[in-house]
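Pasting a structure here, questions to come.
All protein chains but one are shown in place.
Letters A, B, C, D, E, F, G, H and I name the chains as they come in the text, with residue numbers starting at 1 for each one.
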Amino acid sequence: MVVKAFVFIEVAAGKSREVVAGITDLQQKRKEIQSVEAVTGPYDVIAVVEGPNVNAVGDLVTKNIQSVSGVMRTVTCLAMKLG
Amino acid sequence: MVVKAFVFIEVAAGKSREVVAGITDLQQKRKEIQSVEAVTGPYDVIAVVEGPNVNAVGDLVTKNIQSVSGVMRTVTCLAMKLG
Amino acid sequence: MVVKAFVFIEVAAGKSREVVAGITDLQQKRKEIQSVEAVTGPYDVIAVVEGPNVNAVGDLVTKNIQSVSGVMRTVTCLAMKLG
Amino acid sequence: MVVKAFVFIEVAAGKSREVVAGITDLQQKRKEIQSVEAVTGPYDVIAVVEGPNVNAVGDLVTKNIQSVSGVMRTVTCLAMKLG
Amino acid sequence: MVVKAFVFIEVAAGKSREVVAGITDLQQKRKEIQSVEAVTGPYDVIAVVEGPNVNAVGDLVTKNIQSVSGVMRTVTCLAMKLG
Amino acid sequence: MVVKAFVFIEVAAGKSREVVAGITDLQQKRKEIQSVEAVTGPYDVIAVVEGPNVNAVGDLVTKNIQSVSGVMRTVTCLAMKLG
Amino acid sequence: MVVKAFVFIEVAAGKSREVVAGITDLQQKRKEIQSVEAVTGPYDVIAVVEGPNVNAVGDLVTKNIQSVSGVMRTVTCLAMKLG
Amino acid sequence: MVVKAFVFIEVAAGKSREVVAGITDLQQKRKEIQSVEAVTGPYDVIAVVEGPNVNAVGDLVTKNIQSVSGVMRTVTCLAMKLG
Amino acid sequence: MVVKAFVFIEVAAGKSREVVAGITDLQQKRKEIQSVEAVTGPYDVIAVVEGPNVNAVGDLVTKNIQSVSGVMRTVTCLAMKLG
Partner (left out) sequence: MVVKAFVFIEVAAGKSREVVAGITDLQQKRKEIQSVEAVTGPYDVIAVVEGPNVNAVGDLVTKNIQSVSGVMRTVTCLAMKLG
């Protein structure tokens, strides 16, 4: 079973490009990162990630994504398949 | 593997008691609800729930808890065990 | 050239399931809707859509998605590929 | 009589892991800390604590938890058993 | 031991007077209400209450104060004597 | 005639104890400070003050209370006796 | 001694004109209302009022201004002459 | 001398199209409306207007634009040519 | 024709007195500043200014008032005389 999450990312002023580049680099070693894109609207960047469970997603976000230079704050939204 | 979530609940004006009672009743048939308590602070009631996966938690919140009379809005926070 | 957008959706209390079902139905006739999922966090549902240009995305959101019963408010975030 | 509180914790950017580890260490000497977990959603970490009265909870939060490196802000929500 | 709380009250438009009068009436039977006053600032009315414990304060707020006509929302702040 | 005010105080991270102690010290020379307590909820500390008029309360808050180390921001709410 | 206050007023959608007219009418019998004007920015209308003391200003706002049709919410800011 | 303003408009759920159409109709008789467009982001529609002075802009917004069906709230931002 | 504006001012912690003094000094050379006062409520200081047009008000606020030591942020609200 796979857990999918949208990770909304706020970046330091003027750092959208660096953050997108940094997370794109991460994709080499962390295949769970499906996509990462700069966006208009209340957040600066959105990454879509998948993992085997909630804890794996938590590890990916707190260990890897939050360590990218320019990342200020992340909000993780887990997708739920309602029965 | 078990997924644990804190469900923050905002209730209609003056309905904390009814909401706590309604979710306590739910505990009879939905054993995943570990606890439910009125609280001081930015939310009115907090329920702690567990389920086999994220989807089960989502079903519990959107099918059962959100149907309790007096519940206005819920915010679900999933616990993550960081490695 | 394709424009991609994340559409964050707030729904009426307890209507996440109906909104996901309603937008899933929409996918039959509006192929631009890539995915729709209930989520934890500050929004209730996220749809990912694509269109040939910004206006087409705007039409899809304001004509189709906002007409689904239970949708209260949408925030459209356009993905930007930075050069 | 026991007072129970949910302590919502905001942490410095990228410090969820250190804060959870720091409060877990605290549990050795402050048995009133029932649990501490990183969470998705509007806060980064939630600790559940118990004490003999409100003042003891206040001491625990302001003396011990707020002194953990990486803790930026706490919101204490006291559980109330309504009669 | 006594628990003291500040209860911040938001009232329906133009109802400050009625709410202050209603809570003043309550003081006849609920001696735990120390004072109630209309105030300038982010809230409309502040009541100061005392009780033997947190649960008693919770009962007073959710059973009595929230039942006063015109009360829209309350925020209860418990005083903590730090050692 | 006496003017009474609730002064809501936000403090720097982990400084509630110092701020309460600092304002308690102030009470020696500024008898207008009726009480000062750490609180749960949206603010960290609440002081209740009285003065002969609005200007005296303003002086007390801006000259004395805001000078206590650790005070970040104050919100002054004046009590009004409605006729 | 005179107390001066700025009363920030939020009005129902499209009712700025009626509220300004209503408070202008009030000026006939309540001479404490110095001015009332529609404004751009976070509030819709600002009234400047004066009274012999805080309670008189509170009466004016809660009895008279809040009773004007179209007034949704008021925020009263008292001017303080700092010594 | 001409005063220019950006009018940010929030509309009722699903009414962006009607509001844009309604303000476009207004342009027939109120030539001061330079443009009106649905937008992504925190507001739903932005109109750009010009008038001979601030009062004329105020009249246009409160008499005409706020009367269009579906308009919930407007925020008027006046352009300033800094010397 | 005269344009009148309320300038809401947020000041650095504990700097209300200095900001009021600084803007009072400004009144010597900028006669357009009608009044300046510390206030209770969501802002710290309110200045009332007048100028021949919007641009003059913008110059006064951005060149003079925002240069006063301790001023953190200003919100300018222009008065509109509705016809």
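The rule is simple: a contact is a pair of C-beta atoms (placed from the backbone, for glycine too) under 8 Å apart; a residue touches a chain by one contact, two chains touch by 3 or more.
Everything numeric in this text was worked out from a predicted model, so none of it was measured.
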Touching residues on subunit C - with respect to the absent chain: 1, 3, 53-55, 57-59, 62-63, 78-83
Hidden partner interface residues of subunit I, rising order: 5, 58, 62-63, 66-67, 71-73, 75-78
Contact set of subunit A toward the excluded chain (per top definition): 13-14, 16-17, 38, 40-42
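FYI, only the chains that are shown with their structure count from here on.
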Same vs different contact residues, subunit B with subunit D, by half of numbers used: same
G-I against H-I, pair bridged by the larger set of C-beta contacts: G-I
Centre-of-Cα separation between subunit H and subunit A, whole angstrom: 37
Whole-Å gap separating subunit G and subunit H, where each centre is the average of the chain's CA atoms: 26
Where subunit A touches two or more other chains at once, by residue number: 40-42, 58, 62-63, 75-82
